[in-house]
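A protein chain is absent from this complex, but the other protein chains hold their places.
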Amino acid sequence: MVQASEQAASSAPAYGGRSEMIAFALMVLVLAILPAFVYPPFLMKALCFALFACAFNLLIGYVGLLSFGHALYFGWASYFAAHLAKAGTISIPYWAGSWHWLNLTSGPMAPELAILLAVLGAAFLGVVAGSIAIRRQGIYFAMITLALAQMMYFFAVQAPFTGGEDGIQPVPRGHLFGMFNLANDDVMYVFVLVVFLLGFLLIYRIIHSPFGEVLKAIRENEQRAISLGYKTDRYKLMAFTLSAAIAGLAGAVKPFVVQNASLTDVHWSMSGEVVLMTLLGGLGTIFGPVVGAFSIIAMQNYLASFGQWVTIIQGSIFVLCVLLFRRGIVGEIANMFRIKL
Amino acid sequence: MKLLRTAILTAAMVSAGAAYGQVSDGVVKIGVLNDMSGTYADLAGAGSVLAARLAIEDLKDVVKDLKIEVVGADHQNKPDIGSNIVRQWIDVDKVDVIVDVPTSSVALAVNEIVKEKNKVFLVSGAATSDLTGPRCSPNTIHWTYDTWALANGTGNAIVKTGGDTWFFLTADYAFGHALERDTSAVVTKNGGKVVGAVRHPFPGQDFSSFLLQAQASKAKIIGLANAGADTTNAIKQAAEFGITQKGQNLAGLLVFLTDVHSLGLKTAQGLIFTEAWYWDMNDTNRAFAKRFAAANRGIYPSMIHAGVYSAVTHYLKSVAALKNDADGAAVVAHMKKSKTKDALFGEGEIREDGRKIHPMYLFEVKKPEESKGPWDYYKTRATIPADQAFRPIGEGKCPLVKG
Partner (left out) sequence: MEINLPALFGQLLIGLINGSFYALLSLGLAVIFGMLNIINFAHGAQYMMGAFAAYFLLQFAGLNYWWALVLAPVIVGGIGIVIERAFLQWLYKLDHLYGLLLTFGLALIIQGLFRHRYGSSGLPYQIPPQLTGVRDLGFTFLPNYRAWVIVFSLAVCFGTWFMIEKTRLGAYLRAATENPTLVRAFGINVPRMITLTYGFGVGLAALAGVMAAPIYAVNPTMGADLIIVVFAVVVIGGMGSIMGAIVTGFGLGVVEGLTKYFFPEASNTVIFVIMVIVLVTRPAGLFGRAA
């Protein structure tokens, strides 16, 4: 992890912002005109996953933490948003001699409110999970995040509001801010694109900030950072929570796109997929996860009739990337042209 | 360039709209959606695609003016995958009718999408009686069987012969819950008692701890509210733990021909269950079965396959009569108005709530010595006449049913 991101980060920072800005402009342009040529619901799904991958990359590429259970935040935010949009009840358990439930009902919520609350929920889960996982490093950290996600998967199977195997469906798209009818695919696309770009820019801002510099320092040499006086645990937890929240944002938008929330979103294979997207796209590059996400979603879509070959190909990509192609697509491009992406 | 494209597209759409009463984009596209690789692959799977093709072949004269295509896809028993496939099929591939869809949670999801997009949904594989109940739709017809019919047939028969205390082992999704609910109702209505139930993940693998709980409950009957590999595994493991030796009986609430085949007659003998169709009941069925098995790796047709054949036959007849497949609700309305007649189910009708009506049969699995050859597994214990086999239309709470 450290090596790939170091290579990506150190190749000619002299160009710094310019190459990134050009790439960003290019990305916005492409994403704006693609819906004319490609089935919009497919693009929207890809955008959600791109944001999810970017959030994941924040942790692995810039802090050096491999979270193998990131589907937890993505999937649960999905459930929260879907449930709030469809039923709009929040049940809070409290203790008063025995367990009671406090039920707050507001009726089906507007999409922006459902998404906001879902993101907060994901952030909360991130804080809790992060504080447990950060107690160990490296491999142990990865395994703990995986196990925590699996535990929450089983909660999802049993919690009544998730609908278990059936999932939550159909999820109404509703009217954004009471004005924009999200049932219209074009309007929905603009919304998803805007959310994606905002999330993307937020991550960019985080990386290129004093906070981000400390994170990179922790990735390179945590002991040194500690000796310099930084409370690294706090920084790691902060980064973890931010990553969880942004993954939650992606997860909260997704049920409005596909109109359902299901166990697939919290399953460990979803966690594996986001790792794959980021690895293929390029760890530690800003645009890598976007490229990786689109590639993998496209592959899943167009090879869907080939059944298990999708899984086999994904596994092969993992193996090939780890052995031969550690920089990923964007990483290799950045390395070739000696620019920063 | 984009402007020119849009102009051409608009012109095409306008001209297409003007030709009212023509099949949309010239092709009647049938989408067979089911589990192609998992626990339901044998009782549905590629066999359902074959059944659809056989139906088209047999209708050669009726549909000679129509161009028909059949596509198949694997929903892997997941509602989100099924939903995605159906959306793309309708939006991009111009599929006009979705057929089969076992796994009730997927069927319910597809039900909503098809209603929204005004296409047609012919359910053969899924079981939940909600499809003709609270979730009924003017675009959906529930063909082969449902949880109420199964509960009614099997539950009734078993309670009447003394099995009056029940413990349920239920698959934890829409189908399992529906089956447990409908069977419990039948049991209690007939004076029996449900002493307990436990939910197992779907699909499950190790049922030992659930079976132990069933054993501890001391219920006379352990009802298996699951299907496919779950049922066969539970039956095998129950035998391993000697559950039947200690005096309890297993009731398979949804058992298919392919399940009996994989269990073997030695383990499955004596099992009693309800089905809608069996290949060995008459000559037409037998001829179909041989034709089907020849093209299906020797696997004989299940009632699901027969249901797909029957549904596609009736659908195509309606489309040929209307010369139009674009308005799903209109096609379904026509299907409901006309009586059904096909080689496998004979004559039948479709009710206002979308329920296809035909007799159901109570089967018992033969002993090994009673069977004359492979796939000769059932003997008929009882025929439930069509008017008694399904839930009375008034009890379903379907919004389409007036009064």
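As written, the chain order gives the labels A and B, with residue 1 at the start of each chain.
We take it that contacts are C-beta pairs under 8 Å (C-beta built on N, C-alpha and C of every residue); 3 or more make two chains touch, one makes a residue touch a chain.
Treat the numbers as computed from the prediction; the structure is a model and nothing was measured.
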Residue among A:151, A:194 or A:336 that touches the chain left out of view: A:151
Residue touching the undisplayed chain, where the options are B:57, B:93 or B:206: B:206
Chain not shown: contacting residue from A:91, A:181 or A:311: A:311
Chain B residues touching the omitted chain (full complex): 37-39, 41-42, 198, 201, 205-206, 208-209, 212-213, 215-216, 228-229, 233, 237, 240-242, 245-246, 262
Residues from chain A at the interface with the omitted partner, ascending: 1-3, 66, 68, 132, 135-140, 142-144, 146-148, 150-151, 154-155, 157-158, 268, 272, 275, 279, 307-312, 314-319, 321-323, 326
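Note that in this section only the chains that are shown with their structure count from here on.
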Distance from the mean Cα position of chain B to that of chain A, given in whole angstrom: 38
Chain A contact footprint on chain B (complex, rising order): 2, 36-37, 73-74, 78-81, 83-85, 87-88, 91-92, 104-105, 108-109, 112-113, 172-174, 201-202
Residue numbers on chain A that touch chain B, as the complex places them: 36, 39, 41-42, 157, 164-167, 169-170, 258-260, 262-265, 304-305, 307-308
